[in-house]
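With one protein chain removed, the remaining protein chains of the complex are shown where they sit.
Going in written order, the chains are labelled A, B and C, and every chain counts its residues from 1.
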Amino acid sequence: MGTATGIIKALNSGIKHLAVKRFTLRYPEQKLKLIGDGYQYDPTSGVGIAGYKGRHMLFHDKCTGCQLCAIACEGVAEAIAMVKVQEDWKQNKKAIMPQIDYGKCVFCGLCVDACPFYALYMTNDYELSSFTKEGLIYTPAQLQVKPEVQQDAEIVFDKRGATHG
Amino acid sequence: MSALAPKFRFSYFIKSILDNLFWIIILLTLTGIPLVMILLFYLELPVIGGKLLDPYLAFTTLADPSRQIPLLKSLLQTEFFRIAVFPGFGFAALIAAGTIFVERKMLAKLQLRVGPFYCGKVEGILQLMSDGIKLLSKEIIIPAKADKPIFWAAPVLFVATAAAFIALIPAAGGGWVVADVDVGLIAVFAVIGFFPVITVLSSWSANSKFPFIGGIRALHQMVSFEIPLILSGLGVVILTGTLNLTEIVESQDPYWWIIFLPIGAIVFFIAMLAELERIPFDLPEAESEIVAGWLTEFSGMMYGLVQLGSYLKLYAFAALFVVLFLGGWSGPQIWPPFPEEIITEGIQMGPINAQFPGLPLLDQQMLNDVLWFVVKVVGVIFFILLPRGVFPRVRIDLLLHIGWYKLIGLAFVNIFIALGLLYAGVLGPEGIL
Amino acid sequence: MTTQLPPGLQIEKVDEKIMTLNVGPQHPGSGHMRLIVKVDGDYIVSCDPDPGYVHRGEEKMAEHRNYITNIPHLERPVIHDSCNILYPYCLGVEELLGLEVPERAKYIRVIAAELNRCVYTQYWLAIYGIFLGHSTMFMWPAGDRELLIDALEKMTGARVTHAYFVPGGIRNDVPANFEEMCLRRVNYFEKRIKEYADIFYDNPILISRTEGSGVLSRNDAIRLGTTGSTLRASGVDFDVRTKEPYDVYDELDIKTNVLKAGDSYARSKIPWLDMLESCNIIRQALQKMPKSGSVRVKLKPNPKGGNDEVYKRVESGRGALGCYIVSRSKPEPYRLKMSVGSFRNLICLPYLLKGEKLGNMPAVYWSLNYWPVEADR
Partner (left out) sequence: MSTTPEQTKPVAKAETKELPKFEKSITDKLEAKFASKVAIEFVKPTRIRVKVAKEDILDVAKFIRDELHFDHAESVTGVDYPDKKEIEVVYHLGSYTDPELAKQILALATGVPREDDPNPGNDSTKLASLRDIFYSVEFHERECFEMLGVYFEGHPDNRRLLLPEDWSDLPPLRKDFKLKGR
């Protein structure tokens, strides 16, 4: 009779879960809330600051064109290329800045770790899809823009199970 | 990037629609109306209100809606209506479509997810329709070495057999059944016997390994579970003394056979799951072992037809279970009686006072029967669907073991219970109850 | 084998009664590999696993990248278990470079590794469920996994490919109030996975079809060099976390789950028991973790190892995961070899499937806790 009780227990468990709340995150309408403003790195202490590893953000007033990020990426994805910019900064005599190809980037964040001048951070923006491959290449001017994200869904626990509230 | 044709012009689009419209009107008037006349000449026309329904009368009813009521009433009595609409194909297809939707939503709820959600605004009720359109628009690919005629015929035969099965199921009292035959139950089992044949034919004709294994599995499974299915139905026949399904239903007043024959009902239910290839007995379609079993090579609407057939079959089996064990359509009268005014005068709808005497096309008793029948069928379908979320698939040797050792044994126990009840004089044609 | 053919190729004779099934790579029940299964009726005569469809030469690639840039691509073989697959590599490089990891980083590593083990095991369990035709067991673990992915995402900044462990610690410290957030998710997760018992592990239909199928005896398990859940289901008490503790596993109280049966039911139950144990470990680690402190040793750019070699191993979701690094005074490893649990367990497959029924094939195959991408590297 162990079989019969087992079958009844399984059926009971199944029926019981008809009343539990759905857990699905309805993605385009809801977006998960991510922690912080994105992954950042503090070169003086050598430790990063927790955050989502999304699209990069480049601070033009801090970038010196040292190519350390491109060198770091060489062994990983070869996604960063240094391109000429029509800007005149005193710390950036060569006037070159990173241009990132998100068709290749693996979002490991090692380029952020490599930057000693607080110039390259990552942000919470992960919706980078584009109709063309060229659209995935972000120029320094595009990387300068701080993305606007509306992410507010969080996992909520209550008596009838967890949901994305 | 654009999905439209490169030389798309909106004016051309409008023009093409107008062109089509023009030709449709021309062809309809030139061929359609004469065709209707010819058909009306050959058809045996009903007598409406003492007059034969000729084309003139048919056209005049269009002018006065109240004169259409006798026409509709006579239509409800025709064979065609029974086959195509009410206890037959249309009704079953509607319930099958509902079953598919309920299955997906219920399974999703059990699995803590949403299920179909976006198509049709409200919880995805139009999902099935969109799936159907998708299947219709898909290319039908036939394997190069397939035996083409049989391969083509198999899905059609599958649906046809399922429809034949439905034809034998009575849905309400007063003769609401397509084929009211005296050997109803035997006919049902005879029709069920076609399914393994069709399955094996289709899988063999596909000339492919995985469908072949699936077909052989389906053959094993269906043949071995038909025996307990028939034997467990036998208990009811012993107590009722008839094979006619309508009479079986009428014999269950006021006690349903499930009260006296619970073992038979359980055996019938399990054998039914196996016949339907539902989890936990979906071995012929076990996708992790043999891709999709005997459905592997079907594509497009051929697959859609097989799915339609299998859900029609599901409805038919659920209805058969209701007829045999749950008292069919019998139940307390809960459908409210029609007010006198509706029958004699017509409907009072706001400012419009329509005078349609004799309006309710169907009587109160029949609607009540159908209501109970549908409620019971839906309940049984729920229990057919539930195991899909709860149980894993069994293995072929365990399945055959269940079929040949346990279920047949239990079916015989059920027969002895029925015989005991009969000879003790408790039940049966001359029983106490 | 005929002598005319080059080694590696051979002509086989085919019996009329035997049907050869190519299970994979497009078959829904195989993963990224092919099983050449020969069946006689419903019985499997022989099974020849043919992996390599996702071989990407991680070992060769590692010889051309330095110790830091190796991190993102070495986790690719098992992105669901990316912390654990980087663990032996980081331990090995730390030994080569003589780094001392800060105490807090060690605890955070253990938490991340255990969370990741649960994430991997849930994914594995989901596929085991669907292989047995149990669709609820596909959806539940795949959904509940989200709780821990969310915790890991808040910790590491990525949902699956974390690239979190580096030689000398971890990339970044955990965010504020991480402990409370993690604890709540882990507690709810534990409650949820206990509910799997009724519907899956105690389900009589599951027991009847997996018990006694694909039995691996204790001696065979040792002889074939299996590892992880496959080994422990056969009655061998071996878990690298307790036998050779790394980082702070020796300070935590860990119970090793061992079952005697050695069939696919026992093999599938061990990872589930391990997940419950992982929840315990995470709770202990959260309690004992130093509340503040450094988490990473600062490295020079392009660090060089000496003329040395190390072999480090950890317990991953699929068993012992060893990393053998040969260093020849260069910034890149001279040779890097990953001895992965999946590859070591693959060897049992031909022995377990011989004489089994075809219906048992997915159950036995996936119960080996085998991950095709990891085995191919």
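The criterion applied here is as follows: a residue touches a chain if its C-beta (ideal position, glycine included) is under 8 Å from a C-beta of that chain, and two chains touch if they have at least 3 such contacts.
Computed from a predicted structure; not experimentally measured.
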Among shown chains, those touching the left-out chain: C
Residue among C:102, C:322 or C:362 touching the omitted chain: C:322
Residue, one of C:75, C:247 or C:376, that touches the chain absent here: C:376
Residue numbers in chain C that touch the chain omitted from display: 6-10, 50-52, 55, 57, 59-61, 64, 221-227, 231, 236, 238, 243-244, 307-311, 313, 320, 322, 324, 326, 328, 334-335, 337, 339, 343-344, 346-347, 376
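In this section, only the chains that are shown with their structure count from here on.
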A-C or B-C, whichever has more C-beta pairs in contact: A-C
Distance-maximising chain from chain C - centres being C-alpha averages: B
Chain occupying the most central position, where position means C-alpha average: C
Between chain A and chain B, centroid-to-centroid distance (C-alpha), Å: 51
Between chain A and chain C, centroid-to-centroid distance (C-alpha), Å: 26
Approximate Å spacing (C-alpha centroids) for the pair chain B, chain C: 48
Residues of chain C engaged with two or more neighbouring chains: 136, 143, 199, 203, 205
Multi-chain contact residues (two or more partners), chain A: 7, 10, 13-14, 17, 23-24
Interfacial residue positions of chain A with respect to chain C in the complex: 2-3, 6-7, 9-10, 12-14, 17, 23-25, 32, 34-36, 38-39, 41, 45-53, 72, 74-77, 106-110, 113, 122, 155, 157, 162
Residue numbers on chain B that touch chain A, as the complex places them: 1, 106, 108-114, 117, 386-387, 389-391
Touch list for chain C against partner chain A, complex: 64-66, 68-73, 136, 143-144, 146-147, 150, 153-158, 161, 163, 171-175, 184-185, 188, 195, 198-199, 202-205, 207, 294-299
